[in-house]
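Selected chains from the complex are presented in situ; the others are not included.
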Amino acid sequence: FINGKLCKDPKLATPEDFFFSGLNIPGNTSNQVGSMVTPVIVSGLNTFGISLVRIDFAPYVGLNPLHTHPRATEILVVVQGTLYVGFVTSNPDNRLFTKVLYPGDVFVFPLGLIHFQFNIGHTNAVAFAALSSQNPGVVTIANAVFGSDADINPDVLAKAFQLDKNIVNQLQSRFWSDNDNRN
Amino acid sequence: FINGKLCKDPKLATPEDFFFSGLNIPGNTSNQVGSMVTPVIVSGLNTFGISLVRIDFAPYVGLNPLHTHPRATEILVVVQGTLYVGFVTSNPDNRLFTKVLYPGDVFVFPLGLIHFQFNIGHTNAVAFAALSSQNPGVVTIANAVFGSDADINPDVLAKAFQLDKNIVNQLQSRFWSDNDNRN
Amino acid sequence: FINGKLCKDPKLATPEDFFFSGLNIPGNTSNQVGSMVTPVIVSGLNTFGISLVRIDFAPYVGLNPLHTHPRATEILVVVQGTLYVGFVTSNPDNRLFTKVLYPGDVFVFPLGLIHFQFNIGHTNAVAFAALSSQNPGVVTIANAVFGSDADINPDVLAKAFQLDKNIVNQLQSRFWSDNDNRN
């Protein structure tokens, strides 16, 4: 077991261990945020240092909401549609970097920074994204902050986000859909 | 220049390049969140793979608000006071791990996960925290989301955080104090 | 300068430093092998640990010929067409792993192993490939062996490849087109 997966004896590996099919199939974007991340799952070998996903966006305005990857930089290429994408740099400047992307355009989201992709076109949008780890991790900010399995103390959230405590309570009682359940 | 700093010729290094003073001086917690992070700045050499800060918390209820370190795990020891601390695991579970810490207690915040420390005692609280990088980076979540230098499209934030767009606009117009300006 | 490129002061970075356009444009496959690799070139920042290319293949039988990446594992997704792909494991077994890929299929080529992609369909084929380094390197086997800038001693090649020396001389006098000039 390495990184939580069983390592095969290399002599027993087969081409199937390096193969995955299905990235031609659109992900189901019928959820709160209107997007879905479909990961490539390659069994048996897990020291590749890289991974790949397909991301589908519902037409105006499917959103891959603000999130980070604790262990990876991401490089994304748009295959279809029009995406408004961005990330915010770390303290103290918190600079916003954004771009509107069309098919064939590529954007890089540096390791650990908060980023998003937003379908501002009136058709479905599709992108492929590669990540610099076989186990990048995903922290969807709103889900981690307001939708954790047990509630964070509302006083902490009210103070951190300058929100009325009633609003915090409302947010914590909501359902937070998960468009990216890599683990 | 490595990691943005000038590397000295080792033959010209002096003890001062390995020395820093001032972690006995309380940080100024007179700000919105009631906490201050004081980093150790060691000139000249920057490939140590480690760094150290002092964190001060105002009495009930100084908060080091939700943030991540893109490039470091953090280990914290409480020197004075009572801290309620926690982090949230990555998708899909978003499990909340919390603990109340007293002097001499230690807690670890894994790389890239959202975490916070909250003074639930009625005295000042003080902690030292070490990080597994000389350049860990800090992303204060609320500041990056609602206080970036240019505003993130409010439609993105309203959808991601299930907030009324008026509230997003209000949050974006607020001042977000920076209690941790490491860069 | 890191890895041979100038590192920008992060404060001067702009969204353009994270952006590249043109992966929607087919590469020119009018060469000996009938394929072309189009790399993403992202200026200014070069510590991403990842890179991306588009690969175009002429109809039956465009070939991305046998090559290695000295510093990267590759993950490839087929966007259009039908590719017969493969790699050979290292000594002592030299096992051949192959697969026929259709759109949406993904295959992984482990670090440093000899691999190829071959268009066995009667239309153009297109793939995206991500690599686990910003500077993966490419060694096209035939070009390095028979087309180096100065000729390798023909006795070495005749013995290593069990080839008649006349054939070695012929091969060394040929033109070896370069379908992948990343450096």
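Read from first to last, the chains carry the letters A, B and C; within each, the first residue is number 1.
Everything below uses one rule, namely that contacts are C-beta pairs under 8 Å (C-beta built on N, C-alpha and C of every residue); 3 or more make two chains touch, one makes a residue touch a chain.
Computed from a predicted structure; not experimentally measured.
S.K.: All chains share one sequence and 3 are in place; how many are there in total?
M.R.: 6
Quick note on the criterion: only the chains that are shown with their structure count from here on.
S.K.: Taking the mean of the C-alpha atoms as each chain's centre, how many Å separate chain A from chain B?
M.R.: 23
S.K.: Measuring from the mean C-alpha position of chain B to the mean C-alpha position of chain C, what distance in angstrom results?
M.R.: Inter-chain centre distance comes to 43 Å.
S.K.: Counting in whole Å, what is the centre-to-centre distance of chain A and chain C, each centre being its mean C-alpha position?
M.R.: Spacing between the chain centres: roughly 28 Å.
S.K.: Counting only residues that touch at least two other chains, what does the list for chain A look like?
M.R.: 93, 98, 110-111 - these are the residues of chain A that touch more than one other chain.
S.K.: Touching residues of chain C toward chain A in the complex: what are they?
M.R.: Contacts found on chain C: 10-11, 13-15, 18-25, 40, 42, 45, 48-52, 72-75, 77, 79, 87, 89, 93, 97-99, 102-111, 128, 130-132.
S.K.: Which residues of chain B touch chain A in the complex?
M.R.: Per the stated touch rule, the residues are 32-33, 61, 63, 65-66, 68-71, 84, 86, 88, 90-96, 98, 110-114, 116, 118, 137-153, 155-157, 159-163, 167, 171, 174, 176, 178, 180-183.
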